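Reviewing the structure listed below.
A single protein chain has been omitted; all remaining protein chains appear in their positions.
Naming follows writing order (A and B), and every chain is counted from residue 1.
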Amino acid sequence: PLDSSNHLPPSFFPQIQEQVRKIQNDIEGLQQRLCADYRLCHPEELILVGLYLGIPRPSVKNCYSQDLKLVACLNQLYYGLQFYQGLVRALEGISPELAPTLDTLKLDIGDFAASIWQQMEDFQVVPEIVPTQSILPTFSSSFYRRAGGVLIFSQLQSFLDMAYRALRLLSQS
Amino acid sequence: VSASVIHLGASVTASCTINPNCLKPIGTATRIVWKLDLEKLPESWQHQREDGILQSNITLPHFNHTRAMLSCCLLWKETLQIIEQAELKAGYPPQPPSNFSCVMNHTTQVLTCQWKSGPSTYLPTNFTLKSYKSNDNCQSRKEPIQDCIAKDGESQCSILRNQLLLYQKVDIWVKAENVLGEAESSHLCINPMEVVKLDPPILQAAKASPGLDSSLRQPGCLRLKWKKARMSNHMEQMCELQYHRPGELTWVLVSPFLNSSTQHEGDNDLCGLLSATRYVLQLRCIRWPMGGHWSDWSRSLELTTKER
Partner (left out) sequence: VSASVIHLGASVTASCTINPNCLKPIGTATRIVWKLDLEKLPESWQHQREDGILQSNITLPHFNHTRAMLSCCLLWKETLQIIEQAELKAGYPPQPPSNFSCVMNHTTQVLTCQWKSGPSTYLPTNFTLKSYKSNDNCQSRKEPIQDCIAKDGESQCSILRNQLLLYQKVDIWVKAENVLGEAESSHLCINPMEVVKLDPPILQAAKASPGLDSSLRQPGCLRLKWKKARMSNHMEQMCELQYHRPGELTWVLVSPFLNSSTQHEGDNDLCGLLSATRYVLQLRCIRWPMGGHWSDWSRSLELTTKER
């Protein structure tokens, strides 16, 4: 059962919907560019490189579990968004053509995180701050950075799909 | 000089002292004469002190120049020798800027605020856009956003996206400031996305679809092909259409023509028109239902309906 005290306001989900769609558009643009310019089109072709790079994933179990807890899930989403903002920052220098969209993606993720933070602040809850610097991968070559980009963007799309489903469920309750 | 910048019409006093060793070379008894720009001023109070310093004070009761040069001169061999000068400026403190509004340009991702400056102050006046990130109704301020100083003579300023959070409230206003004072516009409490303005949509004639039986296209209808602004398909938008016959002044408005959806392009029919008639049509869109500014109207499309 959901913790009954907190409810998402009606205006929250439509705004989140718009923000998630914007981030997913940004990612699609980056993925298309990596495929067109560098022939890196499918994450399935980069499984071995992924093992080598060891790209971490944030936990999202609070947003998956059957007993979906609003504040616990929001906290994990906020943590995850900070995490991915750090991962995207690690991709800087991926290529001059991708740089503007990468900056926009970073800002859009930051906006989404700010919306989650604002909602938690309204619930008088302070989200967990992530010391992302320590756990982020470093890319020793431009190929590894581009391959890392393909893998991170694919992971981020799944994270956003999950966030969208969880927040829709939470806003309907 | 009591002050080098004063309120227009106020009084200003000046004092000129001339050291005796300046006077030695010229030897003869002499007199201080004041000039305002090129105009000699009437006799002023003058006094030679014990220490030999020649001093003169002058008061201009109502200084009504916006700018003038006040010169302290010595009468010497029937010439007026300029010994010292002071630049005097006068004007007004700024009035609070009015009609303060902001628009977030979606394509350039820049928040541009504009205002109407008050009457001229005759003095160099800075307009600075001040803003703080805030919570819901801007009661409390979070961290400040970097000041945006308007270029000379411009009454607008733009904040780049990377200094903003698009979905968080900003407490924003413009401050006018010059030597004589400062004044502030009213404050706005907005989140940038609430004032987003999209680029105009594109309106074209739909290609006659080969499969479609042309009889289906009634004489009083036009099939229109529309496309919303680039990079805006994450936003639900509503669009309205206006049309008239060339030369007519009034437009007929169809609102909404496209209901709020994220569909990015498509074809729609406009019916109820006269047959075999030429029409001029325009489309515009707005972020809806979450709100923003209307885009400009699309470029006009001219089409003629079918014969009966």
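As a convention for this text, a residue touches a chain if its C-beta (ideal position, glycine included) is under 8 Å from a C-beta of that chain, and two chains touch if they have at least 3 such contacts.
These numbers come from a predicted model, not from an experiment.
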item: Of A:63, A:77, A:147 or A:167, the one touching the omitted chain in the full complex; value: A:147
item: Subunit A, residues in touch with the chain not shown (by the definition above); value: 38-41, 44-49, 51-52, 143, 146-147
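Just so it is clear, only the chains that are shown with their structure count from here on.
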item: Subunit A and subunit B: spacing of chain centres that average the CA atoms, whole Å; value: 39
